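Removed from the display is one protein chain of the complex; every other protein chain stays in position.
What follows is subunit A.
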Amino acid sequence: MIAYLVTIAILVCVAALVGLALNLQWGQAGLVNFGVVGFVAIGAYAAALLTPQVGWLPAMIAAGALSAALSAGLALLSIRLEENYLAIVTLGFGEVVRLVILNEGWLTNGALGIPDIPRPFASLGESIGGDAVFIVFALGLLAIVFLALEGMARSPFGRALRAIRDDATVTSALGKNVFLLRVKAFAVGGAVMGVAGALHAYYLTYIDPSQFTPIVTAYAFMAVIAGGRGSNVGLLVGAGSIMALLEGTRFLKDVIPVIDGVQLSALRLGLIGAGIVLLLILRPQGLVPEPKRRAADVLPKAGGGR
């Protein structure tokens, strides 16, 4: 049971990392990215291919950097597009990545996938217990990324992104370089998605193209919507509850004897959908509201009040 919970916790960490990245791109900057899974896959494959050569840390950095570079490139090409068209381009990108991975067997081993990916701190894991070490690693990574993205969200950078999301024309009339800010947001989000992919590869120690289907993107969007667009704390709650729902509903068949496994697996996704719809009706702003800067936070404390 413990092992199962640890597994879920690690999967939550990966989902939360992906969600945090999407929360920066879409939640804060308002840029639709339907190709999330493509960036995760690139990170995973970069980590899987490079780790045996250069070690986990450089490989992980490379995974993030490669995803960030591709993300920035895609943004440069397409970010002037209107929202709907950006969605189509990114959707296409995700699919292109999957097909390239599937077909360029010399590099990615095609549909057979890459086995035996070495985990970080593998030797330490043998003496203490592999998953215990790994969950500390995953939680540590999530904490670092969370703190960094939360710091950005609460900085003038994050505020400028939210302003662009509200109205790009006004923001540019206020002297902000909207194009550059959007590319930056996309690149940083891409980097985090790449790192999430690396974590995914390290945990499973085996990756193949079937793990990188558009459902990964859908889960990320669900986590952002459930948690509250723009709120990183909400995202953690959202990602946690989506995974809890997904996993928890596995046990429904013990409670309700009339449905079998196949029916259940179809039902589970339906339940998530129903949950999202209910949430959007009852609490459209998400579970946790976006953080705002209060005037009193910034104004120097005038001892005794105004």
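Assume a residue touches a chain if its C-beta (ideal position, glycine included) is under 8 Å from a C-beta of that chain, and two chains touch if they have at least 3 such contacts; residues count from 1.
Following the convention adopted for this analysis, contacts and distances are computed from a predicted model.
**Student:** One chain isn't displayed here; going by UniProt, is it "Manganese catalase family protein", "Cytochrome bc1 complex cytochrome b subunit", "ABC transporter ATP-binding protein" or "Deoxyribose-phosphate aldolase"?
**Tutor:** Options "Manganese catalase family protein", "Cytochrome bc1 complex cytochrome b subunit", "ABC transporter ATP-binding protein" or "Deoxyribose-phosphate aldolase" considered; the missing chain's recorded name is "ABC transporter ATP-binding protein".
**Student:** Looking at the full complex, which residue from A:Val188, A:Leu235 or A:Ile272 touches the chain that isn't shown here?
**Tutor:** Touching the chain that is not displayed is residue A:Val188.
**Student:** Can you tell me which of A:Leu70, A:Met152 or A:Ile272 touches the chain that was removed from the display?
**Tutor:** A:Met152
**Student:** Touch as defined at the start, partner being the missing chain; which of A:Val170, A:Ile215 or A:Ala244 qualifies?
**Tutor:** Spelled out, the listed residue whose C-beta touches the missing chain is A:Val170.
**Student:** What is the set of subunit A residues that contact the non-displayed chain in the whole complex?
**Tutor:** Subunit A touches the chain not shown through residues 148, 151-152, 155-160, 162-163, 165-167, 169-178, 181, 184, 188, 230, 290, 292-295, 298-300.
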